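All protein chains of the complex are present and in place, except for one that has been dropped.
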Amino acid sequence: MKTVIRPYGDTTGDGMTQVSFTLPLPHDKKAEGAALQLAAKMGLEPAMLVHAKQMGDGFTFFVIYGSVRHLVELDKVVVVERDFPLLTAKEVNTVVKQKLRRKLSVVGACIGTDAHTVGIDAILNLKGIAGEKGLEYYRELKVVNLGAQITVPELVAAAKAEKADAVLVSQVVTQRDAHLHNTREMSAAFREALPADKRPLLIVGGPRFDELMTDELGVDRIFGRGTTPREVASYLVHALITNKAERKKAVAA
Amino acid sequence: MKTVIRPYGDTTGDGMTQVSFTLPLPHDKKAEGAALQLAAKMGLEPAMLVHAKQMGDGFTFFVIYGSVRHLVELDKVVVVERDFPLLTAKEVNTVVKQKLRRKLSVVGACIGTDAHTVGIDAILNLKGIAGEKGLEYYRELKVVNLGAQITVPELVAAAKAEKADAVLVSQVVTQRDAHLHNTREMSAAFREALPADKRPLLIVGGPRFDELMTDELGVDRIFGRGTTPREVASYLVHALITNKAERKKAVAA
Amino acid sequence: MSSNKLGLDPALVHRARALAAKAGRPVVDMARSHTTVSVERAVLRLSGVTGADPDGIPWVNRLVDAVRNDVGLGHGVALPVFHALAEHGLEPTGAELTLLAQKAAAGSVRFDLPTGKAVTAAKKASRRQVAAGIKLIDRNRADRDKMIKRYGDPKQRPWIYLIVATGDIYEDIPQAQAAARAGADVIAVIRSTGQSLLDYVPEGATREGFAGTYATQENFRLMRAALDESSRELGRYVRLTNYASGLCMPEIATLAGLQRLDMMLNDSMYGILFRDINPIRTFVDQRFSRQIHARAGIIINTGEDNYLTTADAVEAAHTVTVSQLLNEYFAHEAGLADWQLGLGHAFEINPELPESFRLELAHALLARELFPDAPLKWMPPTKHMTGDVFRGNLLDGFFNLVGALTGQGILLVGMMTEAVVTPWLSDRDIALQNVRYVLGAAGNLHEDFVPAPDGFIQRRAHQVLDEAIDLLEKIEDDTLLNAIADGTFGIMKRPAHRGKGLDGVAKHDDGYYNPATEILETPGKEQQ
Partner (left out) sequence: MSSNKLGLDPALVHRARALAAKAGRPVVDMARSHTTVSVERAVLRLSGVTGADPDGIPWVNRLVDAVRNDVGLGHGVALPVFHALAEHGLEPTGAELTLLAQKAAAGSVRFDLPTGKAVTAAKKASRRQVAAGIKLIDRNRADRDKMIKRYGDPKQRPWIYLIVATGDIYEDIPQAQAAARAGADVIAVIRSTGQSLLDYVPEGATREGFAGTYATQENFRLMRAALDESSRELGRYVRLTNYASGLCMPEIATLAGLQRLDMMLNDSMYGILFRDINPIRTFVDQRFSRQIHARAGIIINTGEDNYLTTADAVEAAHTVTVSQLLNEYFAHEAGLADWQLGLGHAFEINPELPESFRLELAHALLARELFPDAPLKWMPPTKHMTGDVFRGNLLDGFFNLVGALTGQGILLVGMMTEAVVTPWLSDRDIALQNVRYVLGAAGNLHEDFVPAPDGFIQRRAHQVLDEAIDLLEKIEDDTLLNAIADGTFGIMKRPAHRGKGLDGVAKHDDGYYNPATEILETPGKEQQ
């Protein structure tokens, strides 16, 4: 496969791209020029301003098409690839039973003022999602789903009470970076409440997270759009059992 | 007014922008990473990849939202502002009659293989557009509309025969830059066929032209999306009569 | 539009209504025999207590807490408060009541239950004072009527309802005005995510909500004033909506009446199901809040649409119908007229499902024909919206078309970015353009829409009604509270004695007195 590619409109290498945005300007030639300036800064060259519509007094919406001059360098793409094997429920149960020799304890919640439970329920509840059963279905996992709008202190307390091996937190509302603030608050609270070796594995999930931000947010793993329960279960087994040695090392360092 | 602005999603300065494009990759994590890399190069930071859909074997369509970090510098916006007064039909006729003292001769056509005549007809034909009558309505203008798919030699010949003061050319098809090639061919042919002082004013129009490209294309003026006949008539009077002195100077230089 | 395109059997419809009344009655009885901190705070707000302590806790909260501490809530706060007022030589005015609250907070007032003549005096004083508050509400209603007369109602049905959700009232205002100018008939200011679980109403103009702006009296006032300006400008009365649901339902309802809001989200079960608020607390609060809305001429919007975000829109279609019937019963009981019932339902069927559009038509038409005189609030697709905004705008168009074909009263405008962000300015503009196109181009297509006799649409509607009746029978048998506990609505299981805010509920003691309820339940005298 080539390592340098460009967007494709209808011909290889044409770089064709569509952009839309609003500028806080009434619609006139100058505003169109401003929109084209921005398109140029974004790398569209040449750019066609194909639609402009004034909204109210002082805003104009633009649609621009054009060829973007940037190259996509595939060898420099950074992603969180799944670095653990995808197990079946049976395999997960077997590993937990044979290696951990007790039930693996999971506490889940939707924290802060966020009340979107459908995502965390999809991961935890029996019903699951996309044809996969949720973690409750796994015989060797003990799941406590605290539900929505749980405060961080409540969550820490529950994690302690349940001797949680892993804490799963969902965040769906992202306006003003609510999800990032809440996650940071949560991970800080766990760091404060528990010594590193007693701290549960911290996992957050939600449709708008950047999976690369684990370090910045102080969590062990981030799951994004379209996560399935099996992926999470497999990761739990990997991080808490199969790969425990490495984890210990990392913590010590 | 501020001279530096940013796109507006729902809060002043948030920079919010929408982008979509296709990459020639099957859909997987790596492809999403590639899309995000491109978004970053376009200046979206942070960028949310909100939609990815594989099409066929080897292509994936992406929709990305995010805050674009570029600033729009209003004082650096370059546009072709109307630099001539907008006249009524009556005023146009009066100026032509009093100053030119003969009918102003206009030849129009859609050149090359382009057969989109609606645009040039809107400018030239009686019927006009957007409630404004076309140039045929102007008593003091003599309009010859050659129609579609006119070759450049045919156009030059007609311009000579009609002693055209101005030649109006329409180009709508832009695939593979057809409009640019045809316009360059046309202006080169006029340069070759006629000495500078005999050459008619060359005007091109069409929905996808960049109005700033006059020099590159060797024409006097470019009219874009939504042009009205009155603008064109006013420009003709300005360029050929009112402002003739300047034009002569420019030609001499 | 009051047609009979579905050929519903009137006897069946009557039976469904009767069952809903039977199922709802015990809950009403419960609501009539309990009060809550928020009901009592609402009474104080009607009496003119305003403002908050330096920590932002409203004086109504401090006062109710103090009374409760001293004598409990079982008699209501009116008697102990107005009794204390008299005892301390204060005048029965809002200002002096607020002073009393401050003193109480400082610990310099103790409350007692009056006895003998003092009871009559306290009752009279409190009733007079609350009546003054209700008079303000009445005046607002009259003002609204006048403005509607002057500026006119929207030319078309459905009314176009748009959401504003920046979190900052000062960003909300220009956006709301722009939306109105672009064609919105109703503006809803979405609330910050945390607010419904706050057991107090924040104060003042606010700028820091998350995914919504705090509902405060001042924000209400600012936005209503801005929309009055827009109404004048546009020659069309632009309505304002906010959310009553939550732990402060009665108070927010009251503030809405005091600031001339025009519609309020007010559902009998939303708080229970989607905010895990205690069911008893909710039902008690709900009844009072609806009495206020009835008086204020406010149109309520119920929340059945939400069920379809957690449950499947086809499987659970009948639960929407059941809930609408219950909401209707509770609303009538609280004094609301049919024109005030913006019963909710939504376009939430998986668009991949064959015949999904016709199923939507069946459901929407069923609601329309069951409640011919209610405006009905028609909610756009949310659950099956994705980041594919092009597809999103298309689905919204078909949603709008169902709205037009089935004569919905209030069309909540869908946003193509539903799955992405709270609406941007441009999203709203694109969405309104969508609505305008559909209503302009196909607004009268209902004349040519005739569900085939015994065809797909009719059969589906009949099936949903049958399922609704079956479910109502079960509920009547087993009680509504148990049904809620079992996850009947939105698959959310909410036992009657769990959830937030139960500690704010008190059973009426003998001699419970609430001047507001008294006035609201015997209309005529104070009402002009």
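Per-chain residue numbering starts at 1, and chain names A, B and C are given in the order in which the chains are listed.
One rule holds for everything that comes next: a contact is a pair of C-beta atoms (placed from the backbone, for glycine too) under 8 Å apart; a residue touches a chain by one contact, two chains touch by 3 or more.
Being a predicted model, the structure only gives us computed values, none of them experimental.
Colleague: Just one of C:Thr98, C:Asn140, C:Asn301 or C:Ser356 touches the chain that is missing; which is it?
Modeller: Going through C:Thr98, C:Asn140, C:Asn301 or C:Ser356 one by one, C:Ser356 is the residue touching the chain not shown.
Colleague: Quick one: which of C:Ala23, C:Val389 or C:Ala506 touches the chain that's been left out?
Modeller: Looking across C:Ala23, C:Val389 or C:Ala506, the contact with the absent chain belongs to C:Val389.
Colleague: Check each of A:Tyr65, A:Tyr138, A:Phe190 or A:Phe209 against the chain that is not shown and name the one that touches it.
Modeller: Once the missing chain is taken into account, the touching residue is A:Tyr65.
Colleague: Touching the absent chain in the whole complex: find that residue among C:Gly7, C:Gly455 or C:Gly511.
Modeller: That would be C:Gly455, which touches the missing chain.
Colleague: Under the stated touch rule, tell me which residues of chain C contact the chain that is not displayed.
Modeller: Here the touching residues of chain C are 351-358, 361, 388-391, 393-395, 397-398, 401, 416, 430, 433-434, 437-438, 440-442, 444-445, 447-452, 455-457.
Colleague: Could you please point out the chain B residues that touch the chain left off the display?
Modeller: 20-22, 53, 55-57, 59, 61, 112-115, 118, 147-149, 173-176, 178, 207
Colleague: For chain A, enumerate the residues touching the unshown chain of the complex.
Modeller: 8-12, 16, 18, 48-51, 53, 63, 65
Note that only the chains that are shown with their structure count from here on.
Colleague: Of the other chains, whose C-alpha centre is the longest way from the centre of chain A?
Modeller: B
Colleague: At what distance in angstrom does the C-alpha mean of chain B lie from that of chain A?
Modeller: 44
Colleague: Determine the centre-to-centre distance between chain A and chain C, using the mean Cα coordinates as centres, and give it in whole Å.
Modeller: It comes to 34 Å between the two C-alpha centres.
Colleague: Show the residues in chain A shared as contacts by 2 or more other chains, in ascending order.
Modeller: 20-22, 59
Colleague: Going by the touch rule set out above, which residues of chain C reach two or more other chains?
Modeller: 165, 419, 421-422, 424-426, in rising order.
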